[in-house]
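Missing here is one protein chain; the remaining ones are kept as they sit in the complex.
Right after this comes subunit A.
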Amino acid sequence: MDSSVHTSLLERIGDVVLPGDLLFSFSPPEAGDANPKADRLICGPGLRRSGAEIRVCRAGVLKHKQPNMYWVNCQQRRYVPAKGESVIGIVTAKSGDVFKVDVGGSEQASLSYLAFEGATKRNRPNVQVGDLVFGQFTIANKDMEPELVCIDSCGRANGMGVFGGDGLLFKVSLGLVRRLLAPQSDLVSDLEKMFPCEMVVGMNGRVWVKARTVQHTLILSNLLEACENMSTAQRHTLFRRVADGGI
């Protein structure tokens, strides 16, 4: 794979692409290439490989990250579970040793009681039906139901597990979630200046907020929902009004 492949792809970075668009087709490199790893190409969400071709399967803006990662930035509300993503789930059922957790996907995720920090047969976590859990997917493919855990690979919780109480959970689109979680996010830095609050953002579009008073909590949730369709200037104006106590 020559650099011409990346060149042809880089020309279209930032363009709007439609499903069915053919990005490129490549011929296998000749044997004895010096650097095989640099020739590798990673297709992110929205792109799909079809034989030797890469095609777009979602409408959106083509994005690129050095050195070899491409994906399509699209807007949607339905969440598709993917491995390694942190989500907010709602416990819906408890059957024996496994909890059923609603994550907003096509199927409910399963969460074992041993997937909490310090949980053993004798020491069971206190999880009730209706609780909110913040966990991470370890198994999420199209062939079987997804599986959540609330510990990392070293066995520590790092903030995952059952949380909540006196907060507000609401749903936003997946695009807004990615804007909130992007490093150096303008939205988060603006929120940071308003008043003390706590926030849990799940990759499945669920956001949980908590502030000192109910009024502050409601203001925060309304701001987050409204920010999705605002320009930067409009957002700053609204935030200034909120800071002045105009709302």
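Everything below uses one rule, namely that contacts are C-beta pairs under 8 Å (C-beta built on N, C-alpha and C of every residue); 3 or more make two chains touch, one makes a residue touch a chain; residues count from 1.
The criterion applied here is as follows: contacts and distances are computed from a predicted model.
S.K.: Refer to UniProt and select, among "Trafficking protein particle complex subunit", "M-phase phosphoprotein 6", "NAD(P)-binding protein" or "tRNA-specific adenosine deaminase 2", the name of the complex member that is left out.
M.R.: Cross-referencing UniProt, the chain left out corresponds to "M-phase phosphoprotein 6".
S.K.: Per the definition of touch given earlier, which of A:I151, A:L176 or A:L191 contacts the omitted chain?
M.R.: A:L191
S.K.: Write down which of A:I90, A:V201 or A:L223 is the residue touching the left-out chain.
M.R.: A:V201
S.K.: Quick one: say which of A:V56, A:A115, A:I151 or A:A211 touches the chain that got left out.
M.R.: A:A211
S.K.: Going by the contact rule already stated, which one of A:G20, A:G165, A:P183 or A:G245 would touch the omitted chain in the full complex?
M.R.: Touches the omitted chain: A:P183.
S.K.: For subunit A, which positions touch the chain that isn't shown here?
M.R.: With respect to the unshown chain, the touching residues of subunit A are 1, 26, 28-29, 31, 36, 39-45, 47-49, 54, 63, 65, 69, 71, 80, 82-86, 134, 158-159, 178, 181-183, 185, 188, 191-192, 194-203, 210-212.
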